[in-house]
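Let me begin by handing over the structure; questions about it come next.
Selected chains from the complex are presented in situ; the others are not included.
Chain naming follows the written order as A, B, C and D, and within any one chain the residues start at number 1.
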């Protein structure tokens, strides 16, 4: 689906144009065209491939989807794949943004993602002095936007870990906690898959030899790189903490087992000792003076109660009950 | 066994030729020969070594088999070893594809693998403009095909992990699960051994200094490299998740132990308390008024039942039963 | 909030100046200005950006805060972000110090940190021969001061680990210990986040190509680098020891469980054996000579006591009690 | 002990010579001398040092033994240390092979290893066209032989792991298994120590700048390197699998504990329930009609048996027995 198709020159919007006008604008030297597609059919992609002369392998990647994030050069043009991560409740949904960037065009293809890039377009048009840098700046603005959307996802996962830690030490359901930790680890993996390879890819867009398209916006790409670096480090820390939490969880389960055993033992003792006393007075010896006492029976029961009371407080004191 | 032996020129098939015609075609400058062998005997390999002037060490590697995947240059020719991984039920079968590629020949030797490369040959012949690049493109097409066949294997292992996770949290047999996780780890190791070294090897076939044979197809080799990179990352993630799953599994076993202990203790209590009551009324005190009551016995039994009922619901409420 | 604003020349303080005099002093070639801000409002930052012609991206980073430590070049000026770690009881509070350093100015922006840099200013003014190196030396002095403040934090964490080790082997509360170890791991993560990225960043300020501002103070930056390297290694060691301690902790919990089980079993035996004896003499056989003995009953009780005494010492000897 | 001392020229053996003839042959330009020592005394080494003008540090290393594998250049000559790993039953015995290689000599010193290099000498003499490359080829042949002897050791360890896996899942003695896994890890460490450093060392003998001695045999050294790379990867995989096996082992032990607990509980129930029934009929109530029944006693016993039978099958069904 075609979302938008706009021509720019000198940092300013010229006009919303129709797809078949693209080649007219591409031929003007000072002008560049920005096309946005959403979940396009094969025909739309093929048309764009023809219009912008895109490399077959890149288009095939965009058509297949499920690529890992990357930044590839095809001659003078760039092909970038980014994962768009959106949240649905506590679950993560992974979409994909494929960007083709050449000297005088930018084509963004969004797949399986709800939120678009209206805000990016607005930002670019608000800053004509930066948009003058052409497609390289638009590429930056799109990347920056996708990367900035990772932060709330990361925050959500950090909050989730904190909640799990709280529940773990507060003694919540160990089974649910264990399962949630495993799920958190899986989500971190998804985020890592989005951030890690992109981090490597963006590193090639500033400093040293840089693709021509990006040359004018190097400091901006370094900024994206820096954000990715921060994300990367935070994800790794979170993963390590989840691993630590899992092992702490095991210790706490073992501790709980220990406490359960002690508690059981205490309870067992509270039953076993009176049973022994009852057993003793159930013996059939002829000469057992207590049996003949008037208050033998209540005294025996009293003795049971007394011993149990003593044991109860002793167990309580030593933390077994 | 000779599978096929075809001469190509200008991206088009010339003819199916006989092995002894190879040298005629090799002498024509614009022409190259593509030979496919399957589980060849030593004689066949020796004949090909003579025909194409292959390096002794490379031929020895192909003869011995059980090589790790690699891409080696011998002068102007290349020798590549790839693992072919096929599935038999839930098991993995590792075959080997050895490719000798020179300026005007390509020799592929398939060992212990069922599925051949008819589709690759068909694809190459469908795209004469690419096949014009000569043996370098055929080498790419073979590699691409082998690598693409890793993806369904990876998918199978991912599905296996998901199933194991499901069974683990649903409380299936922990013993069978543990064993299956170990088996999954082993299979991931097999896949890793196929992908990891090849990933390194293919990295030398594009960018920077490139073997002459591959020079015209660099972007295609980068595509294979990118696929291998994706596989590599997915395998590593899977391995990490299996390790995590194993440790979660241990936690769940410990939790289950805990629950078992509690349940036992509850059952024991349901027996021990009535036993104590019976013991008390089994005491031989002379003066135990209850013993003389008309309904002493049923009352005692009733008391036992009442206490057990109370305990039963209390245990149920606190999750011990 | 403006903390200070001073002009220096030839390593000596010229005067405390007002913000609107800054541009006068900046125009003098031999002179540089050092401005210190604390939790500045957006207006203050914007004024400074205008005064010193700071790069927009750097100012934005300083405005947002929550950056990871880094050292970035913008043309001939440097932008550095450092984490300031202060302790509140056993908790760590992370502040941020942003430093903008140009040929003839240094602007330090301190956020969320109590302790200022009066001592750094005093040290610089005490050593005019070093301050002659200009803003590069001030940048060093600020970095050195922040890094030196990490050491007492590290010492605190080391002491905390030692205390936890002591408690662990002395058999203190395993639950509290486990929780404290987890907390220690979290604090080490905070410190690692402050040290790790800075370590990388400072590595670029000496040896090889060096930003012009730092050129005269290279050996001093190497000294900071060396301190960071020491911190980095100590943090990694501490983290490894905490991980080891967590696994040792699990072993000790399992051992304790074992001891508990043994102790319970011993206690159970002390009750069960007399219960058996009582049961035997509670049998209703007609011909049980002991039952008729004069001292049968005390003898039976004596036997119970004797057996329990024997068992008690045997259990004690084998360490079960 | 001098094992052999032979002079070669043009790839062919000239003669077995005496140690004091060495210098005569060394002076002939086209000729090289190959000396083999076994567990030499200090005198023998000193004589050779004098004969071949070996570097003091290298000779000292050879004298002391217990070096890590390495390949070092001393001027135009090479000094290589390799570990020879032989098996004695299930144990590994580590010997050492020190090789001094110069333009016109090769001196191999074998320590604490039973198997010699008769086969290497035979192979070299069988292939005069390769032996023409001189001492560099002999060095390769020795290294290749040592490295090839690692493979059966690796196979043995792989077989050992498979056996341990089998025993582990078949429920063999967990204690013996744990100990055997630890032993396997130790042996893998020994093999790793032999392979890892050598892998690094051999990597310097082909491609890029290469010691003059090895220049003519580069493709052969790459072959050794490739074997070492395969060994290295297999060892790392094995180590990872042993670690995984150890953690699986722990899970299985915990599972077994769980099963033991359940079984015990089931047995305890089979005793406790009849005990309760016996206790009930041991109560001394006056009015217990069952006590007066003709078949009260057998009925009570029957009830016990019936309940136990029911419990037995229920436990069996739920897998507790």
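Keep in mind that, in the parts below, a residue touches a chain if its C-beta (ideal position, glycine included) is under 8 Å from a C-beta of that chain, and two chains touch if they have at least 3 such contacts.
Just so it is clear, the model here is predicted, and its values are computed rather than measured.
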Complete complex - number of sequence copies, 4 represented: 5
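Heads up, the rule we're going with is that only the chains that are shown with their structure count from here on.
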So if I look at the partners of subunit B and the partners of subunit C, which chains show up in both lists? A
Removing subunit A only, and moving nothing else, give me the connected sets of chains. B, D | C
How much rotation, in degrees rounded to the nearest 5, is required to superimpose subunit A onto subunit D on the basis of Cα coordinates? 145
Under the over-half criterion for shared residue numbers, do copies subunit A and subunit C use the same patch or different patches to meet? different
As a quick test, compute the distance in whole Å between the mean CA positions of subunit A and subunit B. 25
Where the CA atoms of subunit C average out and where those of subunit D average out, how many Å apart are those spots? 41
Multi-partner residues in subunit A (2 or more other chains touched) are 247, 250, 254, 257, 261, 268, 272, 275, 279, 282-284, 288
How do the chains pair up in terms of touching? List each pair. A-B, A-C, B-D
Parts of subunit D lying in touch with subunit B, wherever the complex brings them together: 165, 169, 219-220, 222-223, 226, 229-230, 233, 237, 240-241, 244-245, 247-248, 250-252, 254-255, 257-258, 261-262, 265, 268-269, 272-273, 275-276, 279-280, 282-288
Of subunit C, residues touching subunit A in the complex: 55, 57, 67-68, 70, 72, 74, 174-175, 178-179, 181-182, 185-186, 189, 192-193, 196-197, 243, 246-247, 249-250, 253-254, 256-257, 260-261, 264, 267-268, 271-272, 274-275, 278-279, 281-284, 288, 290-297, 300-301, 304
